[in-house]
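Missing here: one protein chain of the complex. Every other protein chain is in place.
Naming follows writing order (A, B and C), and every chain is counted from residue 1.
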Amino acid sequence: MKKVYARPAYCMNCHLCEVNCIVAHSRSHDVFRAYKRENLRGTGRVIVEEKLPLSVAVQCRHCTDPACVAGCISGAMVKDPATGIVYCQEDKCVGCWTCVASCPFGAIRPGEKNGRPLPLKCDLCREEGEPACVAGCPNRALVFEERRAGA
Amino acid sequence: MLREGDYRIPSGCAISGFINKDGSRIDGSSIIQSIALMQERSNGLGGGFAAYGIYPEYKDYYALHLLFEDKISRNQVEELIKDNFYIEAEDRIPTRHVRAISKAPLLWRYFVTPRVSKIHESQETEENFMTQLVMRINAQVNGAYVVSSGKNMGAFKGVGYPEDIGEFFRLDEYQAYSWIAHGRFPTNTPGWWGGAHPFTLLDWSVVHNGEVSSYGANRRFLEMYDYKITLQTDTEVIAYAVDLLVRRHKLPLELAARVLAAPFWQEIDRLPARERDLYTRLRVVYGSLLLNGPFSIIVGFSGGIMALNDRLKLRPLVAASKGNTLYVASEEAAIREICPEVEEVWYPRGGEPVIGRLEEEAQCRLSA
Amino acid sequence: MNYVLIGNSVAAVNAVAGIREYDREGDITIVSAENYYAYGRPLISYWLEQRVHEKDLPYRPETFFAQNKVRVLLGRRAVRLDPEARQVFLDDGESLPYDRLLLATGGRPLVPPINGLTPENHYTFMTYDDVRRLEKAASPGREAVILGAGPTGLKAMESLVRRGVKVTLVELADRIWAPALDPGAADLVTGFLQDRGVNIYLNDTLEGVRQGDNGRLDLELKSGRRLAADILVVAIGVRPNVELLQDLPGVTINRGVAVGPDLSTGLPGVYAAGDVVAGNPPLLPHAAIQGKIAGRNMAGGRETYKPVLPYNALGILGLHIISIGLSAAGEGYEILREADPAARVYRMLVLQDNRLVGGLLINRIDRAGIYRYLIEEGIEVTSFKDRLLQPDFGLLSLPDNLWQQQLAK
């Protein structure tokens, strides 16, 4: 399946993927509203890790056998059999955070939205085509592509 | 009024020419008839002819056709000529009165051979010596101009419609195996006889329809080889370019044509390796001689004519043949006018030279 | 191919998915003793406190079964297996032939023999039926005693507290959830619960139950303490439901059903997954993973189940605890610890031979899965040990080849 791959050699630590992710997952889809009304700062589903000069955007790998899906107690976390996208059905999540403990990449963070728990994880912008992080990456440090396993 | 040589003059034109490859000579009436048909393409500001094989009795002498605006210049030139040549014969070029032609300059011709000592002095070949002398006259002697300087050939040109010029020069009285002609449509009215076509050097003569956008590049390249550009016309640089490539650099005429109207790189890239190498070298070395922009030309020379179009074929050029005669002209009608039953008519592709040469036997006969 | 799955919980549902990866056509029948489509058992505490409603209980939507062409027999119990004939008999006498059978019967609450303890005077905390019964009793102001302060007891406690019930926890060990919490963490959690009005009695257990005239229970503890309560919840563990295979030749029962690496039992065509499997921690992720693998293997796959260490994420009254592996170990292990009692943050990593073997995170649980990855993979951490508890610990803290390999997945 097509996934987002990080190319750390070109990650310049601007964290704009986080900004773009936040806007894409906001109600308003507007950067100012997302940050200033919806208070979404810090809720990116992609995490830019820093070990300067190195930095890299970490996000869900949409595993073949996702531990987060296996571990989900409510059935909220699922892997779409058609697209392969692992995503959380938000209204089913109870916030136990087994997914947080499950993910070997640390790519799921506990979050909340409107007082309800919400695992912050990449859903490849399910309905948007190219994920916002990739589309907005100024240095093509993120690519959205199909790679063969092990390649 | 500035005239040719003072600044660049673009012009549109009519050209026509033919060669009897068997060497049979005919008088100038048919070429006049042919060029006259295309009067639409001229505007009365220039016409001219070159004829080959017209001076069999003086075939080993350079036939210098000269025009003088006054006697002073004639004296100067004659002094120069006497210094450098033995003069076998000289006379006023015969003309007849034509109402449309006026203000004709003094027209003289000299049959000469260079003094060996002078050639030695110049440390040049005889031909280079000749060209340098011609260019010296054109550049340095005010009021004098060498109309032609080849052997057994001559150019006749002036201000007026070509048929009037032909009449004026009594071309019906000359016999030639090849004739080329030009009717001119300059976009201004300098009214100087030297500015008419053909332009000649040694036995090269060139008539030309078009405007060469690469003129500046061509000219500056030729200047490196001691050509003195005096007229600022495309025709002049074309004649020099042919002279450089064929006479001095010994390229076959066919290849010289491929310099003047070079194949596109995409064509060259597709050629087999050896040809590709040759054509690449031609373009790389002589790129500055590429004639860029619209043109059709006829180049006359001893023993042949060549017609050539620019590589995009932006100006008209038709070729036809019947028996031993090859015709080329701006328009097919100009050919059919003098040869109604041509056997073959074709439109040469851009950059593809049409060359007609005397048959070997005729060549021998004429030079014997 | 004819598949029969006994049990209708997480293991069985995942087995369906596993089978369908290989076999789109074979007949699948699920025999469910419960009257409900599969639901995540841990959701019952959320249901009890009304954070989850019945419509949200199903683990998979009903369409899942239709889409996967599964026949679900609800409220039916498998009572006998004939491995020779490859038939399983249901409680209503129906027999189902099978080519492949999955035993995913799970477990049931362990209820010890205690004086005066009857099914009527106590509650267990495992099924939807359990909490539907409990809901009726759990009204504000009442008092409950929960026997056992493990994860089940704690979740029961949480939901009862949220319903306004006053809760007392009785735990036999010297600290709550002793298998997962080391003493320091247990203290923190204990203090947190006590602050919220929960009574906790450690080193103690229930010895007798008497029903008073007022309907209240009089509970006698081993220590001699007596507690009055309206509700008694027993949450001290689970027992695998192995009865179907009991005494069949070729099957080894060791508390649970013993299985091979491919999750097959000793009987031809019979597999087992989930809490019923011997040695498996009764945890949902494990059931899901085993179910999937068993399903694949039943349908022709050749996959090995690599035992997954126990791990648990538990939220109690807003305190989030993640425990992984030997999270309570102390003596004989190298311990990295960071605690911020004011923020009720506790982070502890357990190492042995420079490898992580356990982790415990309270209230700061970001990136917890990376620790689990290191534990599961047995990765040597010497080179980045000092970074393990740094606030910015992440994949980049690992050696280059490791994070690169992870990100390439």
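Operating definition for what follows: a residue touches a chain if its C-beta (ideal position, glycine included) is under 8 Å from a C-beta of that chain, and two chains touch if they have at least 3 such contacts.
Just so it is clear, contacts and distances are computed from a predicted model.
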Identify the UniProt protein name of the omitted chain, choosing among "glutamate synthase (NADPH)", "Peptide/nickel transport system permease protein", "Heterodisulfide reductase subunit A" or "Sulfate ABC transporter substrate-binding protein". "glutamate synthase (NADPH)"
Check: shown chains touched by the absent chain are A, B
Among B:Q175, B:S213, B:T230 or B:N324, residue touching the chain not depicted: B:S213
Contact partner of the left-out chain, one of A:V19, A:V58 or A:C103: A:V19
Touching the missing chain, which residues of chain B? 7-8, 10-12, 187, 210-211, 213-218, 220-221, 223-225, 248-252, 255, 262, 264-266, 274, 277-278, 280-288, 290, 292-294, 311-312, 314
Absent chain, residues of chain A that touch it: 9-16, 18-20, 31-32, 35-36, 41, 52-53, 136, 138-141
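Please note the rule applied: only the chains that are shown with their structure count from here on.
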Quick one: which chain's Cα centre is the longest way from chain B's? C
Centre to centre, by mean C-alpha position, how many angstrom separate chain A and chain B? 79
How big is the gap, in whole Å, between where the Cα atoms of chain B centre and where those of chain C centre? 105
Inside the complex, what are the residues of chain C that reach chain A? 14, 39-43, 46, 51-52, 56, 58-60, 284-285, 288-289, 292, 311-315, 320, 322, 324, 365-370, 372-373, 376, 392, 394-397, 403-404, 406-409
Using the touch definition up top, name the residues of chain A that touch chain C in the complex. 5-6, 8, 47, 49-51, 54-56, 58, 61, 63, 65, 67, 69-75, 91-92, 94-110, 147
